[in-house]
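These notes are about the structure you will find just below.
Every protein chain of the complex appears in place save one, which is left out.
Chains: A and B, in written order; residue numbering restarts at 1 for each.
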Amino acid sequence: MSTIRASVHGAPASAGPMPKAAHTGAISVRHLNFYYGSHQVLFDNTLEIPGRSVTAIIGPSGCGKSTHIRVYNRIYEMYRGQRCTGEIFLDGENILGSSVDLIELRRRIGMIFQAPAPFPMSVFDNVAYGLRLHYQLPRSELVDRVEDALKGAALWDEVEAKLHHPGTALSGGQQQRLCIARALAVEPEVLLMDEPTSAVDPVGTAKIEELVQRLKERLTVVIVTHNMQQAARISDRTAFFFEGRIVETGETTALFTNPSKKQTEAYITGRFG
Amino acid sequence: MALPAGTKDRGWAVKCTSRTRRKLIDRTMKAAAGVAVLIGIGVLAWVLSVVFVRGASALSWSFFTKLPAPPGAPGGGLGNAMLGTLLISAGATLLGVPAGIMAGVYLAEYGAGTRFGGFVNFMVNVMMGIPSIIAGLFIYALLVVSVGHFSGYAGAMALAFLMMPVVARTTADMMALVPDQLRESALALGAPRWRVIVQIVFRAARAGLLTGVLLAVARVSGETAPLLFTALNSPYWPRSLAGPTANLTVTIFNDAMSPYANWQRAAWGASLVITLGVLTISLLTRFILRRRA
Partner (left out) sequence: MPFGRSKRASMGLPLSKTGVRRGDALFHGAAVAAAALVPVLMAGLFVELAYGSRLSLEKFGFGFLVSAAWNPVTGNYGAASSIYGSLVSTAMALIIAIPLSLFIALFLVELAPPRLARPVSGAIELLAAIPSIIYGMWGLFVLAPFLADHVEPALQAAFGHIPVIRALFAGPPMGIGMLPAGLILALMVLPFTTALMRDVLQLVPPVLKEAAAGMGSTTWEVFRKVMIPYGRRGLIGAGFLGLSRAIGETMAVTFVIGNSHSISASLLASGNTIASTLANEFTEASDPLYLSALIELGLVLLVMTFLFQVAGHLWLSRLGRKTGGGQ
């Protein structure tokens, strides 16, 4: 994957050029089914996610929103008895294929979880963790990249003076932005966010929402949220899930103002969920 | 209250006495609980004070630096036994701790929910309850018989046998307390499983892991029975663990059972040294846990 890295950074000719257009972080999900053991929870999910955009996934709790995006980086494989069928293409490559390198896949697709999960180490080491995992960098470059990632997550000003304090000592909202910085540091093409603000206070939530708006300039964001206002505020497109099926997908404004399905309308007008 | 006429007074009286009786029983039982606590703490204080008073009189500089004196001769010490105990315990730690930690890793990370994992988990609990003398007997039959002589290595292995399930149990329990989201976060960054475990889960559980190791060290460093037919004992300085190796606990046993006053005194000195060592580790463990909580 060194070629990709090099092209992204406009690197010298040591690595061969790679068509940049192929790596916009567009995702195409086809006929995805998901099972916990013999219990099926996702049914024939098909979804197109354009690159460099924000897609919100909404739906009542237990409808399979989180399960759906946990297939994108194959994090579900950590657990026994969870399996899926179907195809997911990231920039044209089927990431569910058996030859896919999980480690590289997860570098390309970052993930933010419901509760902030800073590693038990310093702020600096948290952000440097992924970099150290994937690259052998000289110290000076490591320091630069950590700073860049923290700036990218709009956290730098708040933690500049405490880079070597434990990451767990930050506030909840700061911890979540630290996790975002940690994910950004390895320059992913896609960022999956699983209800990233559900454990964060309103001020922190506003900062994260603002950040998401800026993130789509360079990567694809897929955000699961139970908060419809949030979906309406920050997303370009929205997919509505119900009982493991994708009921409706479309431009966010269109979906919220003029839903085509009864179930969608019932949900967004607050009649259930 | 619809009691038949004539029985009313009597009924009231019965109720009254039973209430005082109940209160009396309650007070007696509460007092008994207090007495039980006093017995427990009293014995602890009794044992410790005896060890401190009798042991302290045996301690001197040469007690830590010299070889044992012959019966009746003045001076001498148990330097060789202290060194031997340190070496054997260190050897046991080197063997038992990695094995225990890896078994704990299996139980918490790979085997949770599998049949084999459940079986090993159960066996770890059973293994913790195997008497220490059986561990000694096992290593005797396995190692001493085949090699042909007693050795410090055999002693270390017998102690490692006792350490392993303790370390495995605490490791598994402490790692299970680490939230899955931490593991997922690291995996989602592209970390391979083993680095997630070593760099993230171990680090998050480090106080607990350290406690488990210290508990295991404390448990075995005061053990005598497993060393009786493995390390045996020796009147010389330990040069290596390849032969019979002097150690404090077997020395206490031998000296205490001997008819010589100076040897019995040495046994008290050794008792104090070993008690201080074990108590220090136990209190350290508690300190680490408390600071954590």
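Here is the rule we use: a residue touches a chain if its C-beta (ideal position, glycine included) is under 8 Å from a C-beta of that chain, and two chains touch if they have at least 3 such contacts.
These numbers come from a predicted model, not from an experiment.
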{"item": "Option from A:A149, A:C179, A:A231 or A:V247 whose C-beta touches the chain left out", "value": "A:A149"}
{"item": "Among B:L59, B:L86 or B:M102, the residue in touch with the chain that has been omitted", "value": "B:M102"}
{"item": "Selected residue (touches chain absent from view) among B:I25, B:A56 or B:A242", "value": "B:I25"}
{"item": "Where the missing chain touches subunit B, by residue", "value": "22-23, 25-26, 29-30, 32-37, 39-41, 43-44, 46-48, 50-51, 54, 98-103, 105-107, 109-111, 116-117, 119-120, 122-127, 129-134, 137-138, 140-142, 145, 161, 164-165, 168, 192-195, 197-198, 218, 222-225, 228-229, 232, 249, 252-253, 256, 264, 267-268, 271, 274-275, 278-279, 282, 286"}
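Just so it is clear, only the chains that are shown with their structure count from here on.
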{"item": "Inter-chain centre distance, subunit A versus subunit B - centres from mean C-alpha coordinates, in Å", "value": "48"}
{"item": "Residues on subunit B engaged by subunit A in the complex (per definition of touch)", "value": "113-114, 179, 181-193, 195, 199-200, 203-204, 206"}
{"item": "Residues of subunit A touching subunit B in the complex", "value": "73, 75, 78, 80, 102-107, 109-111, 113-115, 117, 119-121, 129-130, 133-134, 179, 182-183, 186, 192"}
